[in-house]
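With one protein chain removed, the remaining protein chains of the complex are shown where they sit.
Take a look at chain A:
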Amino acid sequence: MNSIILLSVLGLGNLFLGFRRSNRLLLPVAMLILGLVLTVNFIDWNQGPQSFFHGMLVVDNFSVAFTGIVVLTALVLVPFSQKYVLDGEANLAEYYSLLLFSLVGAIMLVSYNHLIMLFLGIEILSVAMYVLAGSDKRNLRSNEAALKYFLMGSFFTGFLLFGMALVYGATGTLELEDIRFAVQNPVNESLTPMLYIGMLLMLIGIAFKVSAAPFHFWTPDVYEGTPTFFTAFMSTVVKTAGFAAFLKLLVQAFPAASAQGIWLPTLTAMCVLTLLIGNVGAVTQTSIKRMLAYSSVSHAGYLLIALVAFNGELEGASANGILFYSLAYSVATVAAFGVVKLVADARQREDYNGLNGLAKTNPLLAFSLLVSMLSLAGIPLTGGFFGKFFIFSAAVEKGYIGLVVFAVVMSMVSIYYYLRPIIAMYMREPDATTEEAVPVTKFQAGALLLLALLTVLLGVVPGLVAGVL
């Protein structure tokens, strides 16, 4: 709760920096705000559940942990906004404030206890993202991305809202606990179909936000058109918050066996499809950004496995798996997009060959991308390995051996496309267009080092985060 208040107030305060045209201050101030929020957030750790607004928001360890991930992601991401600062763009402060406000939405998503809060959270997060997707105003692709994301997003928010309405009609409540009770003890059997249709519509609405197949088709285009900085935000913060919200909904509202009988097969099918489309789609890409877009789809697939290995509570193997995986994935993805952005800004290209010989010109960038690719591929020594390990073992424990075998085969496929940037950076010589070193600021170098260190730390001492919930 403290973090929501802090972010809203300081986000507004941040806007005033814009009036004073203090563009140089924006980045340090934003980092300061995020650092402060990150610290304050952990005051609530192990304080037991506290509810706010008549039980509409509940702050517990689950929400504190996921808030920690999204705020940390934003904190290490902001240094990469540097280019905008150098551009002397007029309304810079707005972008930073939008970013902070969208985090408020993400935090609501991980701590809601009432469907209205879920809806508000998704909207606060999304509306900010619609604007930010189009923030490169003079770029047609950015405009296209914003429009596409907005139209599709509104459409699927419609699904979500319609689903909530049906659930409300069937149960007479929007409170998660009450919905669970109503699902387990239906008053009127004839309303059951309405309830489950409502539930499925809500699932579709959230599945769109986390880009799970078959609701993923917007992802590659939007990711490609959106300025890379905000793409990174979209594929980490939105996904992490989305999955936390997903898990909360299933655990707190629909854990009943009868409801599971419907959503479990649906999610399993979505999971298989997402893994297939994400991984196979990424293989054929020539642009790294598009590859990362498909890779982000595939990671939604791995996270769906954790949902399928559902154990009916916000702790234990499933929730811990999502927590660890989201953290490892966010850290690696921010680094990947960060490097891709810096290289693309300097060299005006986003294909694999643009990375040729990067190990020679910018050893730090190359190393950082190397660690992040290995982590996304799930190679040991990186956090990504333990992320997959925890999720897969949670699923094996529940008996989903076939699903895990399929996921393992898919991660073998993923090694192919994650190795391509590594080969380009380390095993190819720089050509005429890639001879010059890419400029990197101190903040960016620091953030990249921190991310690489964090990835390795998660890969060597996973006990730090594993099993905290």
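Assume a residue touches a chain if its C-beta (ideal position, glycine included) is under 8 Å from a C-beta of that chain, and two chains touch if they have at least 3 such contacts; residues count from 1.
What we mean here is this: contacts and distances are computed from a predicted model.
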| item | value |
| --- | --- |
| Name under which UniProt lists the unshown chain, selected from "histidine kinase", "Alkaline phosphatase", "NADH dehydrogenase subunit M" or "ATP-binding cassette domain-containing protein" | "NADH dehydrogenase subunit M" |
| Touching the absent chain when the full complex is considered, from A:374, A:403, A:440 or A:454 | A:374 |
| Touch criterion as defined above, residue of A:12, A:151, A:257 or A:408 at the omitted chain | A:408 |
| Contact partner of the left-out chain, one of A:25, A:38, A:200 or A:419 | A:419 |
| For chain A, the residues touching the chain missing from this view | 320, 359, 374, 379-381, 385-386, 389-390, 392-393, 396-397, 404-405, 408, 411-412, 415-416, 419, 423, 426-428, 461-463, 466-467 |
